[in-house]
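Every protein chain but one is kept in place in this view of the complex.
The chains carry the letters A and B, assigned in the order they are written, with residues numbered from 1 in each.
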Amino acid sequence: MSAAARISPARIAEMLRKELRQIFRDPQLYRILFIAPVVQLLMFGYAVSTDVRHTRTFVVDHAGDPASRRVVEALTAGGFFDVVGRSMRDADVVEELDHGRAVVALVIPPRFGADLAAGDASVQLLVDGTNSNVATVALGQAEGILSSLGVTLVPPTVAGTALTLPIELRDRAWYNPDLKSRDYNVPGVVGVLLFLVCMLLTALAVVRERELGTLEQLMVTPLLPLELVAGKALPFALIGLVDLVLVTLLAVLWFGVPLVGSPLLLLFATLLFLLPSLGLGLLISTTSKTQQEAFMASYLTLVPAILLSGFMFPVASMPPLFRALSLLNPLRHYLEIVRGIFLKGVGLPELWRAHLWLLALGVTFVGVAAARFQKRIG
Amino acid sequence: MNLRRLLAVSRKEVLQLRRDRRSMVLAFLLPLLLLLLFGYAISWDVREIATAVWDGDQTPASRALLDAFWASGYFDEVARVGDEAAARAALDRGEASVVLVLPRGFERDLASGETATVQALVDGSDANTATIVLAYARAIVLGYGARVRLEGGRPPLPLTVQSRVWYNEELRSRNMIVPGLVAVIMMIIAAMLTSLTLSREWERGTMEQLASTPVSRAEVVLGKLLPYLAIGMVDVAATSTVGVLLFDVPFRGSVMLLALLSFLFLLGASGIGIFVSAGSKSQLLATQVAMIVSYLPSLLLSGFMFAISSMPAPLRAVTYLIPARYFLVVTRGIFLKGVGIEVLRGEALLMALFAVAGVTLAVVRFKKELE
Partner (left out) sequence: MGHREERSDEAISMPNASPSHDGAPAIAVHDLTRNFGAFVAVDHVSFEVGRGEVFGFLGPNGAGKTTTIKMLAGLLAPTAGEAHVAGLDVAREPEAVKQRIGYMSQLFSLYGDLTVEENIIFFGGLYGLRGKEREERRDWVLRMAGLEAARARLVRELALGFKQRLALGCAVLHRPPILFLDEPTSGVDPLSRRTFWDLIHELARGGTTVLVSTHYMEEAEYCHRLALMNRGKLVALDTPPALRQKLGAPILEVRAADAPAAVEALQAEDAVRAVGLFGRALHVTVDEAARGEEAVRRRLRDAGIAVESLRRIPPSLEDVFVALVQESGGAMVS
């Protein structure tokens, strides 16, 4: 490239002004930029809950004595289980679970009270495993409640000496003491939204110019590809930061998610994260001829990126190959940082590796996109 | 209604689809990708939990309990720590997701019949994983305690719980997800492919040409639906086959019933796709609208991944309006529970209603837009 091809801040500023003008003149873009993030946050904040409470429970109580009633009471007391039906026939259990009207069935055998007094009672718990997640958690909850109940139900006089549990498990959950899934999911939404907005809108903005033929007009002016890219990406980076503030405020003030760590580090990490997001958007724009194509390509990138990010499915549960692959996913690293800052309050000493990954991926994506851009035009 | 004209519209649609790389990707590659990701890559199953151990007792009893943890297959020892600060650091850095604390005097308490305590410090940030980790830990500790009691010649615990899991006996999340994927893939076909079909003709200006021929509105709509129905059914068959053969998802019900109800659902969903398409003059707009009104709600509010019972009441009310919710009951019922029409007749009725409504809406809207 000759000496004439020096990057000019004035030209970038000119591009920026034009882009911002177009963005704020487009009513549809407004919606994508500001309304969609809020709606999605609310949707995810409320819909995406893995908390298991109020599990629908069907009770078959053959005993019908005070002891069996105590069992049912204990089970429903904490709000974990709701009794939705009772019967005296075992066959009804099949019916209820088949229809999906109940997820858990508790079967108490006849002479339960007497057995308990003799120190040798048992109840049966039948669980619909269709939703493996709900089933695992509900089983744990029920077993915990019932086994500690057994000890308190038996009067010491029967047992001879005071009965105690051999071992007791005391649990303490750090960072999220109430184990609210929302506290985990909402910071994750921040990452997904930023990723979506930056990648999709950058891709669409560049491809729209190609579709309209204005890209060609720009390329015959002295505007350099790098200036064009900067002018296209910067407005969306700015918008991404506005979205970050908007969504973070909503998360903290509306959903009450704690922000334990440093907001400054969050901002810094977000700036790093914008790099690969915008880079991917530019990369998509170099492979798409129409906005429709760019939209599809973005969707096809987003789906695996979100699924392999740990947003909903833990990275630790992936097989080694996919765990390794997920390292190339900027969203995975950003989510690690965001959750670390929001919930754990940790800082760079714990998160430097994720930051480095973001930087490396960002430089790579932007570099490849710029090279492809140059080639397409040249 | 003229069958020959209807088929002519279908044939044209197939020719265009076959040449459109993007559509072929969506129709066949995306379902495959999703199946692979959900089948192989991701799950909620918690295995090999990274565990740090803080053994303050260092006795045969404490070691025996830890062995019970490792033998379960759920827990993996990754570090030994000696104090609270080290435990905290392991969790902070994300090296361990749980720290097992066996305090000094564990063996003594256990032998004397006092209640011995074990502590689990769990990284609660991922509430779901943490809850499952604690459930596993509790079960192991209880089992170990009962064994110690028996070996010590003392009476067993007064109340034991015998639990049995039905339908998905090994509690694999894959068994829950794959039948749900059938519904999700259909929503993709309906929302992202079918929604393009009319808007493409609007955008390219070929609609006027089409409208000037004797072909009727209903023939256009049905003719355009046919290829997508075929693609959808192929995808359902492929997804189910791969799910059962490759991922060992049980299939306990009737294939015919699944095919029939899938067809009804697909008809309704594609009808909605065409409904959106009829009103969108650009393909980009059509995809976006279809995503927002049918695809995303089906993904999030149908119970595909997130249990409806865990949602707040207003949102739970909204889910009743989402057809995928009912279809999910159908697929899981047929795959896992092996139930038949006697159980699913309510859902079947709703699917039929949805199909009629979808196609009618599409034809009516299309008529209106042409005028």
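Note that in this section contacts are C-beta pairs under 8 Å (C-beta built on N, C-alpha and C of every residue); 3 or more make two chains touch, one makes a residue touch a chain.
Since we're looking at a predicted model, the values are computed, not measured.
K.L.:
List the shown chains that the missing chain touches in the full complex.
P.N.:
A
K.L.:
Determine which one of A:Leu106, A:Val134 or A:Leu224 touches the chain that has been left out.
P.N.:
The one listed residue touching the chain not shown is A:Leu224.
K.L.:
Consider the whole complex, including the chain that is not shown, and state which of A:Arg11, A:His62, A:His99 or A:Arg372 touches that chain.
P.N.:
A:Arg11
K.L.:
Contacts of chain A with the missing chain: which residues?
P.N.:
Chain A touches the missing chain through residues 1-2, 4-5, 8, 10-11, 14-15, 17-18, 21-22, 25-26, 212-214, 216-224, 377-378.
In this text, only the chains that are shown with their structure count from here on.
K.L.:
Within their complex, state which residues of chain A touch chain B.
P.N.:
43-44, 46-56, 97-100, 103, 116, 119-137, 139-144, 146-147, 149-151, 153-154, 159, 161, 163-177, 179-181, 183-184, 291-293, 295-296, 299-300, 303-304, 307-308, 312-314, 316-319, 322, 336, 339-340, 343-344, 346, 350
K.L.:
Within the complex, which stretch of chain B touches chain A?
P.N.:
22, 25-26, 30, 33-34, 37-38, 40-50, 65, 88, 91-94, 97, 110, 113-132, 134-139, 141-142, 144-146, 148-149, 155-173, 175-176, 192, 196, 282-284, 287-288, 296, 300-301, 303, 305-307, 309-312, 315, 329, 332-333, 336-337, 339, 343
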